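Read the structure below first, then the notes.
The complex appears here without one of its protein chains, the remainder shown in place.
Chain IDs A and B follow the sequence of writing; residue 1 opens each chain.
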Amino acid sequence: MNIKKYVAYRLLSSLFVLFGLSLLIFTLSRLVPGDPARLALGPMAPQWAVDRLREQLHLNEPIYMQYFYWVSNVLKGDLGQSLVTRRGVFSDILEFFPATFELVMFSVIISSSLAIILGVTAGKYANSWWDNIVRVTSYVGIAIPSFVWAILSVFIFGYLLRWFPTLGRLSAGVATPPKVTGLLMLDCLLAGRLDVFIDGFYHMILPGSSLVLGRLSQEARITRASVVENLNKDYIMAARSFGIPERTITLKNLLKPSLIPTVAVMGMDIAGSMGGSFIIETIFNWPGIGRYGISAMLSNDINAIVGVVMLTGVFFAFMNIIVDLITAYLDPRIMMKMKSG
Amino acid sequence: MNSELMKERAKRNWYKFSRNPLSIVGLIVVLSVILIAIFADYVAPYPEHAFVFVDFKNAKSPPTLKNLCGTDLAGRDILSRIFFGFRYSLLMAISVLSVATPPGVLLGLIAGYMRDTWVDTVIMRVADVFLSVPSMVLALAVCSMLEPTLYNAMLAVTVMWWPWYTRLVYGLASSIKNEYFIQAAEVTGASTISILFGEILPNCLSPIFTKMTLDVGWVILIGSTLSFVGLGAQPPTPDLGTMVSDGSKYIPSQWWISLFPALFIVLIILGFNLLGDGVRDMLAGD
Partner (left out) sequence: MSEELVDIRNLRVYFSIYEGLTKVLNGVNFRVARGEKVGLIGEAGCGKTTTVKSIMKILPTPPAIIEGGEIFLEGKDVLKMSQQELQTMRRKTVSMIFQDPTAALNPVFKVGDQIGDIIKFSQLALKEKVTKEEIKERTVKVLKEVQMPDPERIMNSYPIQLSGGMRQRICIAMALVSASNLLIADEPGTNLDVTIQDQVLRLLGDLVKERGTSIILISHALGAVKGLVDRVYVMYAGSMVEAATTADLFFDPLHPYTKALFNAVPKLTGGGIPEGILGRIPNYLNPPPGCRFNPRCPHSMPQCLEGAPPFFDVGESHEVACYLYGGN
């Protein structure tokens, strides 16, 4: 089993799963009480307009036909219209996704690096004062829901200490650089606007930390446990017995096998952070897919809800494949098992 | 003597559980929460404030000796509401876990036992679909498509919780299936049901139970997040998440309205996590 076959296999099974997801979400959406056409046009519209819209949206046909139309639309890029923004859901998603992507990526990269450092140092010096600090804080960190930390951090760092801004992506009145990629940070760097970059960076800190606190704590714990387990393995003792320096042992022989469980969790965490972004973006008024999704959910904007869920599913599947590839690189035993299994 | 054996077993389990003092802390916290929830009417200083009550003279007053956690927008004592709020947190955890676990476990047993048949593939693919989006997103979506009530929130969380148990039991069952005692039972003509429930399931109980205890914290976390967003319990129900949400508009001046419910949420989750770890230590190595 080589890489190409493995990726093909995973892509195929992801497609199956996404297909199943679309079935699930579509069925759920059609179970919602209320007439979608009436909701779209509003209570004042005349009945004939509603009936005509029903025809256009194929709402009178059996449900499997509706599903068929829906899928063919999706493949054309048409996710329907949002009740809230009155625009195509697809263009809404294109507009709002980069902000979420940026926030999630930024937070996850920093938190994962931190988690690894904390986990490895805590594990290597197990039962030291540092280890105890890491363990206690990560324990508490897991128990704090993201919204709780969001509110706490707004209170402490936003109001009491006034260190970081609490709302939005940029301060009011700050000019945005020309939109090249849609990723604010990247665009700032490309346009050379460092001042905007720093402003944007500051705005990411509070929402970002709320987004990843629980996950950071969990990853640190898992890394630490993995390091502690591997420290006593014979191959570490053997490496030491051959005179390999401690630093190499920690950074090479110990690190690679210890990261395997962490990476597995990390992939889930990136995708899970997209879920968390729904809450965080709402609290911090961050113009991303999460805020969009929540407002859609609170106003029963079916098309938008379905679009957002599918997007999340696609992103999740994509992340899982990447994580699996990284894990296979870290642990060659996986590929071997695939050969026989 | 069977009871002697059980006493020994209980003593050994307690020893393993109590080796980590934090587990005892967790146990104390959880027991307190449960007791307070049950006897909220008697323990709360102002039980009548729990649901509908107004006293605008006293509204939004900071923590004092009279109201240890202050009062909220309607003048209700926050501490009393928090105590009643424990009920909803516990209710969420109990109902989600008791409804989601049996079908999840059952499907996992069947899929694991029938490994590599179409039954296995179908069940696990369906589970994969439910696990294909982050839990929060699915719960939010399901919740939003139904009317926002506490029961619908519980339903939404249940819907996305069962596949975890299916996966857990699937892994366990498929490895147990290859053990000799299973083959022995098959050969002697035991029915599938008796093998599933009599042979395989008992060996899975420890991990299942451990996972359930560790899950309580997570369910309460997700549940409080849902009600924070507005998709769970509705006012005037004293749900902790709803209380945090109500008070969030008044930060920082009336910080206590959000802070105390938030702190208690963390406390409950922490307590259950500590307890769960202790249970895991107790059942490990059996």
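Keep in mind that, in the parts below, a contact is a pair of C-beta atoms (placed from the backbone, for glycine too) under 8 Å apart; a residue touches a chain by one contact, two chains touch by 3 or more.
Given the structure is predicted, the values throughout are model-derived calculations rather than measurements.
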| item | value |
| --- | --- |
| Left-out chain, listing which of the shown chains it touches | A |
| Touch criterion as defined above, residue of A:T166, A:T223 or A:N253 at the omitted chain | A:N253 |
| Chain not shown, touching residues in chain A | 232-235, 237-245, 248, 252-253, 256-257, 260, 330-333, 336 |
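The rule we apply is simple: only the chains that are shown with their structure count from here on.
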| item | value |
| --- | --- |
| Chain A and chain B, separation of their C-alpha mean positions in angstrom | 24 |
| Complex interface listing, chain A residues touching chain B | 16-18, 20-21, 23-25, 28-29, 31-32, 139-140, 142-148, 151-152, 154-155, 159-160, 271-272, 274-276, 278-279, 282-283, 293-294, 296-298, 300, 302, 305, 308-309, 312-313, 316-317 |
| Sites on chain B touched by chain A in the complex | 125-126, 128-130, 132-138, 140-146, 217, 221, 224-225, 228-231, 241, 244, 248, 251-252, 255, 258-259, 262, 265-266, 269-270, 273-274 |
